[in-house]
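What follows is a single structure, written as structure tokens, with notes after it.
Only one protein chain is missing; all other protein chains are in place.
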Amino acid sequence: MIPIDDTPLCRDGKVLILAYDHGLEHGPVDFEGVPESADPERTFEAATHPAVTSVAVQKGIAEAYYPSYEDDVDLLAKLNGTSNLWMGEPDSAVNCSVEYAAELGASSVGFTVYGGSNHEIEMVEEFREAQEAAREHGMAVVMWSYPRGQGLKNDTKPSTISYAARLALELGADVAKVKHPGSREAMEDAVRMAGRTKVVMSGGSKTSDRAFLESVKQTIDAGGKGLAVGRNVWQRENPERILDALEAVIFEEATVDEALEAAD
Amino acid sequence: MIPIDDTPLCRDGKVLILAYDHGLEHGPVDFEGVPESADPERTFEAATHPAVTSVAVQKGIAEAYYPSYEDDVDLLAKLNGTSNLWMGEPDSAVNCSVEYAAELGASSVGFTVYGGSNHEIEMVEEFREAQEAAREHGMAVVMWSYPRGQGLKNDTKPSTISYAARLALELGADVAKVKHPGSREAMEDAVRMAGRTKVVMSGGSKTSDRAFLESVKQTIDAGGKGLAVGRNVWQRENPERILDALEAVIFEEATVDEALEAAD
Amino acid sequence: MIPIDDTPLCRDGKVLILAYDHGLEHGPVDFEGVPESADPERTFEAATHPAVTSVAVQKGIAEAYYPSYEDDVDLLAKLNGTSNLWMGEPDSAVNCSVEYAAELGASSVGFTVYGGSNHEIEMVEEFREAQEAAREHGMAVVMWSYPRGQGLKNDTKPSTISYAARLALELGADVAKVKHPGSREAMEDAVRMAGRTKVVMSGGSKTSDRAFLESVKQTIDAGGKGLAVGRNVWQRENPERILDALEAVIFEEATVDEALEAAD
Amino acid sequence: MIPIDDTPLCRDGKVLILAYDHGLEHGPVDFEGVPESADPERTFEAATHPAVTSVAVQKGIAEAYYPSYEDDVDLLAKLNGTSNLWMGEPDSAVNCSVEYAAELGASSVGFTVYGGSNHEIEMVEEFREAQEAAREHGMAVVMWSYPRGQGLKNDTKPSTISYAARLALELGADVAKVKHPGSREAMEDAVRMAGRTKVVMSGGSKTSDRAFLESVKQTIDAGGKGLAVGRNVWQRENPERILDALEAVIFEEATVDEALEAAD
Partner (left out) sequence: MIPIDDTPLCRDGKVLILAYDHGLEHGPVDFEGVPESADPERTFEAATHPAVTSVAVQKGIAEAYYPSYEDDVDLLAKLNGTSNLWMGEPDSAVNCSVEYAAELGASSVGFTVYGGSNHEIEMVEEFREAQEAAREHGMAVVMWSYPRGQGLKNDTKPSTISYAARLALELGADVAKVKHPGSREAMEDAVRMAGRTKVVMSGGSKTSDRAFLESVKQTIDAGGKGLAVGRNVWQRENPERILDALEAVIFEEATVDEALEAAD
């Protein structure tokens, strides 16, 4: 962990990452509901919204689309990922080097670690290399901290999420992206375990505006520092509307009702 | 993805790769119908046809034959491959480095990724190294994107081909070589998923002139940028004739009938 | 082994390492009894006690908290570790390089080796790299020498602990952290096997003040050079009190009774 | 493949490699019939025969004996090998680097690839490194191309030998050492598949003078460029006699009868 409040990843110490690596992780199926969401430009456009601190994409998307947006959007390069065509014990290929991410203009990097997987050892060692290289480039490091694998039956129970948050702190991430553990108390515990590492909630699959904003609000109230969200933004017909609401909740201390109203 | 329209791999933004790595991948059996096709010179001669933007061969063929053709033919070095003497879960040996490909005079590189294979992780990491090295040399990158392996029962169904095309975009390929998914609609979907990455159809095993040209035409009509073809050219008695027809379909907006006629 | 008496890891040739890597190794469960123990600051504060020669933490904790304490606390960077979410044959991910540990200000490094594990070969080779790199930086090396794995039914029997101590000597550790083998005689044997490598007792899970101090006293009397302790310090309501007592036993030749009294 | 006719490996475009790596590959059992054959000097002496273009040995034999023969014998350093004490799926340890082979004075290198083995991928990648390093040193590359392993029931059938020859071409070997496929037609096919890569017959286990010379003659008549032979030379009481005959067959277009006569 290093101080990152002055980097583009943060606004007033808070974080809103717009994640768009689903084409790799989940495949085209995620774009079915809103077909135009398959076009990365649409997400980059959404990322120009002032609520968004960074957009998180894989190397190829960054190469092809980021040059057109580099003045308006901050880039977080996601360094690893796996297709869901593959069915093995959770693992993730490192498909971009930190050096190349820096060349692409990224100001921070993202890295998935599946704690508890039979590949935990290898992933943590790959994370070490990425984290130390990121330090050399002065880049912030966001860990997608997702315990998963053979030994884990329930990967969103509170104790697992708290452990996930702690792993991010212990291993040197500046930001821990974790799933919502289901209650404010549980999120508070995760935040406490992460110490000086910022905790952000993982947006997850698409839900209603209210349900989604309430989980975000709960995260903020629990001391979380924001959100890394994908489908709950770009699977909506109007990404801007939910981003308005998120801005209110995350950066302006609005209630969910106020946020929903403001976004109308 | 980088802009490649000005590289020798493209002509008017379109691509026609003449692939000749079958001696490694399939072995001598592919040369049985037309015995003289075993001689790489015949394919290099065919590659001097103006329709061909590049010839794709393995390192050894490039070393031995390309020096005689370097003024007339553009070289795409295929960097990995496997014999079919081997029967394991799909994988491919990296048998040529990017640095050596550049020394051989290649202007672009080709790399197979078997998404979904138990070796996906490893192959994607090898692709990373090749892709980033290619960027240092300013070389275009073509991904042979072939989902295959234990978990994949049908590797040409539309959703798999669309995913294959998307993988190429997400991982940073400039061109995605995919199998034809069976219909124009399905190819359109693949093209849409590939975004700014050019999609080219994989020629596949030999069929009739008309059937082959119709699938190429369908690819072009669907927004595909061309073809990477091997057997459907050099397993024909007269490769030049089909190349004439392909030139008409790919570069001159001809119908299949017009193309067949022009080639007679 | 190199002479380390003049390094900050030692005081009068003795060692008291305050270990706080449990958030990684065991997870938040270790903090439940004393919730404020989850905050690394509390342990760094405890480490300012004159009895503590070094604090042992993982990279992330060092990055985030050590800068505030570098004038008052000596840092031992623990270089490997594993979450207990993972259930495989004992192994440990190298999550920090020696070079980075040096940049963080560490004067020594810690490394776990599970002798007898199916990963022994690999861990010993990783230890080699860390040990030789530490020598280049003039850093002391502490081995967490914990025989463990498929072939070991009882990992605290005297002969195993003696072997553990010997492994540390043979492989080039300056300090061997071993479990208490149950008796003074057994600890004497371990000390004898370690030759010029200093043996320190591993604190283990929390026990009563008296039981804990007696095992420490026994270690010192057996020729051990101190202690690497975590839970028996920071799982207590008042870490300072037990550190007072430890100081008396380890550095001042006090009896357990004297130490308990002094600490009141 | 590079032009190698002007290197010491060739004489008039032909090749006769005297191979003596059997002490590693087969062990002392190969020396039983002619006990003095265990002494490498005897083979180096034989290699001074003008018929022999190069002697192929492992690193240790080269280190110990080649300095005495470097003026009279050309050295091919065999870079990998395995004892037959080991019984696993075919594989071969790389026991000598190209750099070290060059220091030893080798003008060419030899490398075994077991196409079809479960280790094919790994062996081909090791071959890549060796081949590219050899190119940097301007050394010729000879592939011992021996399809073998789980999936191959008959490793000398014509189609397998032809594939073996093609692999050598595709992967960048200058010379392909293959087993005799049993007929002139089959050897012609292998030669054709190898293109500009020279095919040499593997000598195999000891047979009668006539049978052996006939297979060599057949290879030459089929367009093969010579022979890599071990046991059929040094397991004979008089290696010189058979070398005389081989010289006649390979370099002087003699018939087997003429060669046998000349050697008497």
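To keep things simple, chains are lettered A, B, C and D as they appear, and every chain counts its residues starting from 1.
Everything below uses one rule, namely that contacts are C-beta pairs under 8 Å (C-beta built on N, C-alpha and C of every residue); 3 or more make two chains touch, one makes a residue touch a chain.
Computed from a predicted structure; not experimentally measured.
One of C:Ser68, C:Gln150 or C:Asn238 touches the chain omitted from the figure, and that residue is C:Gln150.
Considering the full assembly, D:Asp21 is the residue among D:Asp21, D:Glu120, D:Asp155 or D:Asp189 that touches the omitted chain. Only one of C:Arg166, C:Lys217 or C:Arg231 touches the absent chain when the whole complex is considered: C:Arg166. Within the full complex, the residue among C:Glu99, C:Glu132, C:Asp221 or C:Glu237 touching the omitted chain is C:Glu132.
Even with one chain removed from view, chain C keeps its contact list with that chain: residues 1-2, 115-118, 120-122, 124-125, 127-128, 131-132, 135, 147, 149-152, 159-160, 162-163, 166-173, 189, 192-193, 195-197. Although one chain is not drawn, its touching partners on chain D can still be listed: residues 21, 23-24, 27-29, 31, 35, 38-40, 58-61, 63-65, 81-83, 85-88, 91-97, 99-100.
Operating definition for what follows: only the chains that are shown with their structure count from here on.
Per-chain Cα centroids separate chain A from chain D by 58 Å. One simple way to say how far apart two chains are is to compare their mean CA positions; for chain A and chain C this gives 36 Å. Interchain contacts link the chains end to end along an open line, per the touch definition above. A complete list of chain pairs in contact reads A-B, A-C, B-D.
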